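Left out: one protein chain. Kept in place: all the others.
Per-chain residue numbering starts at 1, and chain names A and B are given in the order in which the chains are listed.
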Amino acid sequence: MKHKPIILALSTALAGAMFSGPTLATESNRPPLGLPPVPIPADNPQTPEKIALGDKLYHDTRFSADGKVSCATCHAPEKAFTDNLPVSKGFQGLTGTRNAPTVINAAYMKSQFWDGREPDLEGQAKQPPINPVEGGLPNHEPILEIIRNDRDYRKQFRKVFGTSPEHITEDHVAKAIAAFERTVIAGNSPFDRYQYGGEENALTDSQKRGLALFRVKARCASCHTLEHTQALFTDSKFHNIGIGFKAIAGREPEIAEKFLRMKHQQADEKKALEFIDKAVLSDKEISELGRFVITEDFSDVGAFKTPTLRNVALTFPYMHDGSLQTLEDVVDFYNNGGRVNPDDPVTPFLSGGIKPLNLTEQEKADLVAFLESLTSPEIAKQAAQAKQAGIHQSASTAGGNTP
Amino acid sequence: MKKQRAQSTILKILSLGTAMSLTCAVWADEFTQEDLQRWNQEFMAAVKTGDKLFHGGLGNANTVSCDQCHPNGANTHPETYPKFQQQLGKVVTIGEMINWCIQNPLEGKPLALDDPKMVALQAYIYWERRNVPLQPGKH
Partner (left out) sequence: MKKLNRRQFIQRSGAFVAAASLPVSLVEIAFGKDHPQNFTFGFISDSHITHIKGKEFVRNWDQGLKRAVAEANLMDPKPDFIVYGGDLAQLGKPEEIDHALDMLSGLRAPVKYVMGEHDYYVDLGAHWRKRLGPDHYSFDHKGVHFIVLNSILTYKDWMHKNWKTGMDRMKQMARLDNPNGSPFMVGEEQRRWMKKDLAGVAHDTPVVVLSHSPLQKIYKGWNFWTEDAEKIHALLKPYKKATVLYGHVHQIQYNQIDNISFHSVMATAWPWPYPASYAQGVSHIPKLTVPMNRADPFFERDATGWQFINLHSGKVDLNYVLWENNKNRVVRFDPDKGHPVDTEYQDPAKRIPPQEHY
């Protein structure tokens, strides 16, 4: 546990430096260059105290079965709010089936999780602590017990929500965490300065060529959307791009049937949703059904949500199963028309947006260069500082795309 | 003395010019019915070329032709350009979208925006869409 205080202090200090309180306390704030205003729900307005409380809850490892796992474990501020692992390691080092998405700009998404099974940040925050391979808790009670018995938390919850300790619920906890996450926003990348700031020289020639490819030949812009005055780089929709289908190839009917019977055997809708939440992280085959587990729509088999590409150079490894390590691997995957090797079979459920691209080596390099231009300066700085401080390096992340 | 002579020279030139313009009406900038018909035929020749290109004349290897998805140019909406083209992530003119189609479903090579083939394609597309009011920007 020697490193823990450093991480906490560093990230809090950096958080303070980057996301200094007053400027993010109200909705009417100007968002970073290239981004629209952050959507704030009417029933969870931002206040400095709520954000600070959320930040604290986000980092609190007591909210797990072994006292070692917090949100920051898998969504670490110094690792661009992810963990740079293919699939996350939770309680007792247990792994699930999916890669941890970055929290940066997650506030703009129209749903949360790779399969969109929660509508918002508040909903998302409640799941990991009680998932067997993440926080490992049986329910939210242990969290609420800790909070009710902690003098500082009691004071903060009373100040923020006006609740007495016995009336604190997981919804309050979730709201505070969501409020903090709504400040984890970053734009103003070299791409933004070029495209929206009018700085001709913010991108290199290679990156400019990459931007042109992004729009037409590389076929990125329809899902990783960019627009005339802003760019979210995600359509928040679900597409099967061919990742991970090998795990269920040819057996989709049997697996879908097995899943549907188990789902419809649950006592009611609520129990069915709880069953899904656990099944998708513990059962690889059910996980690969993707969005289908929610909509039961034939055409959602193997479909996953489009992530944002902002800061993508730092959020390796890539895809819902973390199976692609570098941006070059990703570009090759798309260039091959949704497969790792050009002569692999193609899943019949493949989105109509994916097809072989016939990019030259130069074009591939230009495209990667462009993707690297989507890193926000403060995120790049934080990652570099963390690297310098000797935090985090693990074998699987050595040699990643950190600038 | 010099001034008077200059003035009279100017007057002479002016009157000569007026006389010429009165007698030489054909030098005035008026086009005729014949001009209009001829120029229209020039345009329709481009429409005819565009029609052929549109109906399988682009020579792309995969044999897909524009008319397969756009019979009679339907659903191309030339009257809505320039517009924000969601697929390209920016505001474009119709030529850029035609090139997108050539490169994507047709898997062919894009045309220069002033290539006579590009112009012919647009002539055909606009001709099939004649009399539809302009609605620039409409999705």
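Worth a mention:
The criterion applied here is as follows: contacts are C-beta pairs under 8 Å (C-beta built on N, C-alpha and C of every residue); 3 or more make two chains touch, one makes a residue touch a chain.
Keep in mind the model is a prediction, meaning the values are calculated, not measured.
Although one chain is not displayed, its contacts with chain A can still be listed: residues 39-43, 111, 116-120, 123, 219, 222, 252-253, 256-257, 260, 269-270, 273, 294-299, 301, 346, 348-353, 355-356.
Although one chain is not drawn, its touching partners on chain B can still be listed: residues 55, 61-64, 67-75, 77, 86-87, 101, 104-105, 128-132.
Heads up, the rule we're going with is that only the chains that are shown with their structure count from here on.
Mean C-alpha position of chain A lies 49 Å from that of chain B. If you check the complex, the residues on chain B that touch chain A are 84, 86-91, 99-100, 103-104. Across the complex, chain B is touched by residues 214-217, 219, 221-222, 225-228, 231 of chain A.
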